[in-house]
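Excluded from the complex is one protein chain; the other protein chains are retained at their positions.
So that you can tell them apart, the chains are marked A, B and C in the order they are listed, and the count of residues begins at 1 in each.
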Amino acid sequence: MPSIISDYNYWIYILLMMIGLYAMLAKNNLVKKVIGMSIFQTAIIIFYVSISAKEHATIPIIAHHGAAEAAIDVAHYANPLPHVLMLTAIVVSVGTLGVALALCLGIYRRYNSLEEDEIQEQLQ
Amino acid sequence: MDIVVIMLTVIGLFSFFATTVGLLRFPDFYSRMHAAGKGDTLASLLMLLALALYNFHEVNLANLLVAIKILSIVVFIFMASPTATHAITDAAFESGVKPWTKEPEEES
Amino acid sequence: MDSFFIATGVALCLLMLLTLHRTVHGPTAIDRIMGVNVIGTKTTILLIIIGSIYHRVDMFVDIALAYALLNFIVTIAASRYFHHRKNLSSRGYGYKFRAEDD
Partner (left out) sequence: MIWQLDLSILTLIVICAFATIMVKDLLSAAIIFGAYSFLMCLLWTEMGAVDVAFTEASVGAGVSTVLFIAAVYQTTRKVGVRKSGRLLSKAVALVATLLTGLVLLIAEADFPDFANPFTPASLHLSPYYIMQTLHDTNVPNIVTSVLADYRGFDTMFETAVIFTAGLAVIAILRRFKKEDRCDLPEPYVISEAHPDTIIRFIARQLVPFIQLFALYVVAHGHHSPGGGFQGGVIFGASFILLAISYDFKMVLGIMSERWNILLGNIGVLIYAGIGFLCLLLGANFLDYSVLSKVLPATDKIMARSHGMLGIEIGVAIAVLAIVISIYFNIVSRGKYDKGL
């Protein structure tokens, strides 16, 4: 049981990464590819946030205890650094999502299709 | 105090359970929406009340503020959830989902 | 009390699993919207339960409020889709009570 707990997050992150990668490679529809890209991104974010988790740790906001500022135990707070990196990564991911969807719309406006092979046929 | 919290939570959980059973078992969209809209709102009211009460174990300003915030979520859900239910049902009606009737539909 | 809240959380997750069946299998897209709305309400409560387990509820209330808010916006947006495009199923099959359109 402990080994399942200690590895489960990593397994899931690998599984989600595979799902996202498969969608990006094999799906014919462009919006499906974009969804696959988003799943891939969240898989990476799961990996980073899993690194930052600590057992018996609380959230990385220092509790107000009046004058108890001196006694900050590092193992008592989750690692804040991956949180910062992933916070900005999520915000950037919505930027990339917007650009990707805009490209899909542009392609649809031009070729009237979102399917990869139909667009290829029209290009040739 | 704890007993009240546990009771409210359990009733809320039961209400959620009823919602879910309705969501899974009812025959058509409108009856499912009926189960989801009502049960969800009631259950969230009960459970949020329980959590607000649990959080209020020690009377001071900070806890009062948190309890008020939780109750503001209740107010928000009470405004938003029926509106969302209305919007979904209206969309279904507009796009022509037919209500279920007791007579079986003619098989096509 | 903590173990009680953890049990409540796991029970809510189980109920979410059942709701997810409606979301994933639901015959029409509108059923899916309804399923997502129900999951969103459960999640709002689960967030505050997690806050209670951490004993830092004051930090989690804001997230739950923002969450309820955006759940509402997503539901409204998804249902407004059907005001403009009135076909329920993307290809026109698979729904028993389908209207006369498409």
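Structure notes:
Convention: contacts are C-beta pairs under 8 Å (C-beta built on N, C-alpha and C of every residue); 3 or more make two chains touch, one makes a residue touch a chain.
All values reported here derive from a predicted model rather than from experimental measurement.
With respect to the full assembly, the chain omitted from this view is in touch with A, B, C.
Across B:V5, B:A35, B:A67 or B:A87, the single residue that touches the chain missing here is B:A87. Annotation for chain C: contacts to the undisplayed chain at residues 6, 9-10, 13-14, 16-17, 20, 23-24, 29, 32-33, 35-36, 39-40, 43, 46-47, 50-51, 53-54, 58-60, 62-63, 65-67, 69-74, 76-78, 80-81, 83-87, 89-91. Of the residues in chain A, those that touch the hidden partner chain are 4-12, 14-23, 25-29, 31-32, 35-36, 38-39, 42, 45-46, 49-64, 69, 72, 74-75, 77-84, 86-88, 90-99, 101-106, 108-110, 112-115, 117-118.
Although one chain is hidden here, its contacts on chain B can still be listed: residues 76, 79-80, 83, 86-87, 90.
To be clear about the criterion, only the chains that are shown with their structure count from here on.
A comparison of C-alpha centroids places C closest to the centre of the full protein.
Using the average of C-alpha coordinates as each chain's centre, A ends up farthest from chain C.
The distance from the centre of chain B to the centre of chain C, with each centre set as the mean of the Cα atoms, comes to 11 Å.
Residues of chain C in contact with at least two other chains: none. Counting partner chains per residue, chain A shows two or more touched chains at no residue at all.
Listed in rising order, the residues of chain A touching chain C in the complex are 58-59, 61, 63. Note for the complex: chain C touches chain A at residues 54-56, 59.
By the touch criterion given at the top, residues 1, 4, 8, 11-12, 15, 18-19, 21-22, 28, 30-31, 33-35, 37-38, 41-42, 44-45, 48-49, 52, 57-58, 61-62, 64-65, 68-69, 71-72, 75-76, 79-83, 86-88, 96-101 of chain C touch chain B in their complex.
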